[in-house]
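Below is a slice of the complex: some chains, not all, each in place.
Chains: A and B, in written order; residue numbering restarts at 1 for each.
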């Protein structure tokens, strides 16, 4: 099994979710994060104090998937989340050693 | 002491008193100022400011998304400030100047001739208030009306465009309509239209203008696709409370005196609103949903809008019924009709102020009847008054629509009107003002 971590632009979340649904991915976990990277952020000024962070709001998606489905998930995310502009984000894939569904105690692919 | 012939003669309110007031104006040799009236009118003025800042700013701001919160609040504040400056420069002259016709007046530009000892008439013969107080009270009405219009265009209109729009719109729409409604010699005033505290000039005017403005401006990106839930119903609730509190300045203040007429306006502003707040929730239940907090707040505002023209022109139970009806109609308008028509009146400035204002203006002719507990005279003819009210409403709608079209296209020509797609996505707080509302 694989553990997929995607960092995307917040307003792309809905599109990505729909694309993944179409692929049969039922579950995922989402969180709000801040991203640093090549993309530059807006400058904020408060009474002369200037803050030009490049800490930008991003959304992180985590999906546990079977080995089969994982490559398609990565591709789907990559396509749905792309705006072809800097800061679109990344998809990372890690190996997943085990998965358990809390409700039933099922493990492995059926737990996903 | 300066006496004025048109402006300030009769300030606001039920025009039936007008004949008396006008008569008194000529006869009474020594008009006096009661400090109780002055105190009350200063308080009322302050209350209307509180309706704008922080009241309306919170009500509207809470309904927007986080990324547009501070932009919305600042837009409201800035157009209110602009309205105040325009008012003392030429707005007061255009609405309440010493010379004029049915549509507009002139004179007293830059408040020439007015000083701390000038007085303005009320509806009672021989009773006056300091003219500066009358000017301030009316000034706050101009300020809140233009701010109300913004409810339909938030989250996508440029700040500069809003300022240009406001300047043109106040000049073409607000000042003339205020003159028509409230100045002796004004069109509606002379028709005998009933409008205690500004149902026409404030709410119908703002609501219709909001509708036209958002049609010209276009929808927000993602409208009816993305989630656009209010970012803070807490703020909207605070705003609702402050609007209700402040509205007593608006409605009871429009009596221009601390008297029984103000007291009547006060009780109506309580009960119509209470009724409307609860009836919106009941309407939600009746259509199969939960009674909601935003529904309650929306009902409160709908009730306040509807009772505005009726405040001193109704008995309490007429007001309760009027509030209930306005609330239910606005509910259907906002939740059922609007989504079908698909225009993007972002915060329902038309759905509540426009629709509620129209119901209030027409309903006032009904609840005014003495047979329904209203303060009308025994020989009150409801049919005739209904015709007058409908004419005033129709004229206001037409006038406001045209003025808004002009103002929006001027703003477009000067500023480009809409923010870029990128700024809209990122939010106007960052894009237009370089700030975030919250840095938790």
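Note that a contact is a pair of C-beta atoms (placed from the backbone, for glycine too) under 8 Å apart; a residue touches a chain by one contact, two chains touch by 3 or more.
Here the structure is a predicted model, which means the values were calculated and not measured.
Participant: Suppose a student sees one copy of each chain kind; what stoichiometry should they report for the whole complex in this file?
Facilitator: A x3, B x3
Note that in this section only the chains that are shown with their structure count from here on.
Participant: What whole-Å value do you get for the distance between chain A and chain B if each is reduced to the mean of its CA atoms?
Facilitator: Those two chain centres are 47 Å apart.
Participant: Quick check: in the complex, which residue numbers of chain A touch chain B?
Facilitator: 11, 14, 42-46
Participant: In the complex formed with chain A, which residues of chain B make contact?
Facilitator: Contacts found on chain B: 222, 225-226, 425-426, 430-431, 434-436.
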